[in-house]
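For this depiction, one protein chain was excluded, whereas all remaining protein chains were kept in their positions.
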Amino acid sequence: MKNPAKVNEAIRHLKPQAAPFEEEMSLNFGPQHPSTHGVLNFLVVTDGEVMHQALPNIGYLHRGIEKLAEMTPYSGFMPYTDRVDYLAAMFANQVFAMAVESLAEIEVPKRAEYLRVIVCELNRIASHFIATGALALDLGAVTPFVQWLREREFINDIMEALCGARLTYNYMRIGGVSVDMPGDLPDKILRFLDHFEPIIDEYNRLISNNEIFVKRLADVAVISPIDAVNFGLVGPNLRASGIGIDLRKTLGYSVYPDFDFEVPLGKGFRGALGDAYDRYMVRILEMTQSCRIIRQALEKIPGGEYRANVKKKLKVEENEVYSRVESARGEMGVYLISDGTDRPYRLKIKTGSFTAMSIVEKASQGLMVADLIALIGSLDVVAPEVDR
Amino acid sequence: MKPAEVYKLLIDRFGEDLILAYVETRNPYIKINNGYVQAICTFLRYNPSTKFAFLSSISGVDYPQRNEIDIVYHLFSPFLNTLCVLKTSTPRDLPELESLESVWKVANWFEREIYDLLGVRFTGHSNLKRILLPDDWEGHPLRKDYKEKNSYHDMETMRPDPLKVLREKNEKSGKSQ
Amino acid sequence: MKENTTIIEQGVIVSTIDGVLNWMRKSSIWYLLFGTACCAIELMQAGGPRTDLDRFGAVFRATPRQSDLMIVAGTVTYKMAERIRLLYHQMAEPKYVISMGSCANCGGLFQRSYSVLKGIDKVVPVDVYIAGCPPRTEALAEGILKIQKIMMREKWLKTRGTKRNFI
Partner (left out) sequence: MVSAMETAVNPSVRSAVRKYFKNIYQLFYSILEGMAVTFSYLFRRPITIQYPYKLDKPMDEIIPDRFRGILGVDLRYCIACRLCQTTCPIACIAIDLERNPETKERFITRFDIDISKCMFCGLCVEVCSTGTLHHSKIFDGTSRHVENLVLEFVNTPVRPFIKPKSIEDIPVDRSGAITRNKLKDFFDLPKFRLTDEA
């Protein structure tokens, strides 16, 4: 908007009515800001140092995927799900495939389920790279982020060898996966894991134990368990507040019950329970668990088909389903209503970042301005997942 | 506790006037009266035998044939490991419902999203503003009869398809030859 | 620089002032760190160790005032388009725009969406289009090389800093 009066008019509603500070000012933070993790805008109401509130203004990446689903056949919608959460595209693939499979009563071959788990866990690691690395970058430490970018290239290579794309995989299909893995891929993954597991320790030495980094995060933006439930936090953010809900365990979807893994919980590693450092540390610990799952899955993977026989022009009878998976950013749900045609009547995507953003308004009260970055970074919000 | 048992519990507590039906689908849902959403949800959240602590999502579905908008609540109880689906409808011309903000804080944003995309008003909501689309946007896009405008501010919303343009050009040059 | 440069015997280089200026400009393309969607991740990876855009002298800047190049990486919605125009006008001439990926080129797979701008060339003039969804990091490096080619063709002194009328 060119006109400042117009801008003022547009943000007027964001201002709180009562001013608690004598001299308060409003700062616009984003949407073009290196540490907003995509295009997010915050209206920061502050007295200069201490924030009264940071009011998120989202929607800069609202692409109307839900409306597009109503125009696209079931099989053609899979590429769109990649773009719901580009850092962890496999989960969106999986949750949509699960919803349609559940409606059309398609049984997925065991091998496909294992392949799905392997790629999902690899994707979870890749996503946590950006989450933890970008947090460090935003707080001023550049090296850790570059280090994770390097590791992420190895995962990108694996994914590219498997399905041909580095970011928007479009790997899963309704009733299985698009291609079987090439013969040398298990070796490649194992070699990556052997290389990667020591790197986690190295990374902890590099930044996680760094006293400055800890001081920036510990006891900052504490989210109590009650708040976490009330604001519907999911995934690592919820577990950092000490509530052990992981849909992989609770629901036991796909073949996750076959694997032996732990769910890391926040316990106040260096400060209070549910502070920014807990949220960071839970993600680091989750990477190790993902490695464990991948190793077990590669060991146990059965042979056989990788894709069930599904009609090219799939039609689904009138029904509805709400399927959920534990994505890298927590519970991701697809609420799908079919009406007998070849395209969904309504598709709603529930994402973890959306609810995580809504807590910023509450959690930012009384923080320093610089701590807002720690808060957003530790919540690991991704713009397209907020806006869809 | 299965959704059917939740339904029985609700019928015992609220009676058939408020709890309208129990519909078997892939995820069975309970149809409830649109005037008592808040009371029913508060009951489900705090009742020690259900404890639906999490509001997983709120979605809106537009049905132009019935002239109604359905609002669907997905509640999740980690204690029972059960998903409870509540559904209620509101007239399409004047959609209005109680806000659940006092029960779950997260409902605030979910309801704002529904207001933005479907135009349902939630009474008792603290800040019912557009959330995803710009404030001066016209219409509610997730309604089935939504038509895209030709321009927004000074930006066109249409783009010529290069494949069509190329076809026209080729046809013209083919005729001239 | 090659075209206008002659090497006289040992170690003496004669070139036009334009050539030298353009060579200096092309070796320090500072791009605006600003991603809108999926392509932003590839943009980050391109700045990372594997592709390492720093090799071309391209480093990121957080503010438009210091940038020569805007890489529009990803989908642009109407809400964002106004901001992009604002960012573009804040950049100093001469400025260049790379449209990275299908969404920025023409809306891509979101072309039927109600809230997505169909091609950023409706808002800002684009110099290089890169196909891909998202393009590989090497493709982005290729795009930056193409920007360098454009820079080398310009008659910098004649046009006084505006790039509008070059070959």
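Going in written order, the chains are labelled A, B and C, and every chain counts its residues from 1.
Just so it is clear, a residue touches a chain if its C-beta (ideal position, glycine included) is under 8 Å from a C-beta of that chain, and two chains touch if they have at least 3 such contacts.
Just so we're clear, the structure is a prediction, and the values are computed from it rather than from any experiment.
**Student:** For the chain that's been dropped from view, list the shown partners it touches.
**Tutor:** A, B, C
**Student:** With respect to the chain omitted from the figure, which of A:V50, A:A161 or A:M368 is a touching residue?
**Tutor:** Of these options, the touching residue for the absent chain is A:A161.
**Student:** Which one, B:P64, B:P91, B:G124 or B:P160, makes contact with the chain that was left out?
**Tutor:** B:P160
**Student:** Tell me, which residues in subunit A touch the chain that this view leaves out?
**Tutor:** 72-73, 75-80, 143, 150, 153, 157, 160-165, 168, 170, 178-179, 182, 202, 205-207, 209-212, 312
**Student:** In the complete complex, the non-displayed chain touches which residues of subunit B?
**Tutor:** 159-163, 165-167, 169-170
**Student:** Residues on subunit C that touch the omitted chain in the whole complex?
**Tutor:** 49-52, 55, 99, 102, 105-109, 111-112, 119, 121, 126-133, 135-136, 138-139, 141-143, 145-146, 149-150
Quick note on the criterion: only the chains that are shown with their structure count from here on.
**Student:** If you average the CA atoms of subunit A and of subunit C, how many Å lie between those two points?
**Tutor:** Comparing mean C-alpha positions, subunit C is 30 Å from subunit A.
**Student:** Just curious, how far off is subunit B from subunit A if you go by their C-alpha centres, in Å?
**Tutor:** Taking the average C-alpha coordinate of subunit A and of subunit B, the gap between them is 23 Å.
**Student:** Any idea how many Å lie between the Cα centroids of subunit B and subunit C?
**Tutor:** 41
**Student:** Specify, in ascending order, the residues of subunit C that touch 2 or more different other chains.
**Tutor:** 79, 82, 114-115, in rising order.
**Student:** Among the residues of subunit B, which ones contact at least 2 other chains?
**Tutor:** In subunit B, 132-134, 141, 146 touch at least two other chains.
**Student:** Where on subunit C does subunit A make contact in their complex?
**Tutor:** Interface residues on subunit C, with respect to subunit A: 32-38, 40-42, 44-45, 47-50, 60, 62, 64, 74-75, 77, 79-80, 82-83, 86-87, 109-110, 112-116, 133-134, 136.
**Student:** Note which residues of subunit A are touching subunit C in the complex, please.
**Tutor:** Those residues of subunit A that touch subunit C are 1-2, 31-34, 38-39, 59-65, 67-68, 71, 79-80, 82-83, 86-87, 130, 146, 149-150, 152-153, 156, 166-168, 383-384.
**Student:** Name, in rising order, each residue of subunit C that touches subunit B in their complex.
**Tutor:** These residues of subunit C touch subunit B: 78-79, 81-82, 106-107, 111, 114-115, 117-119, 122-123.
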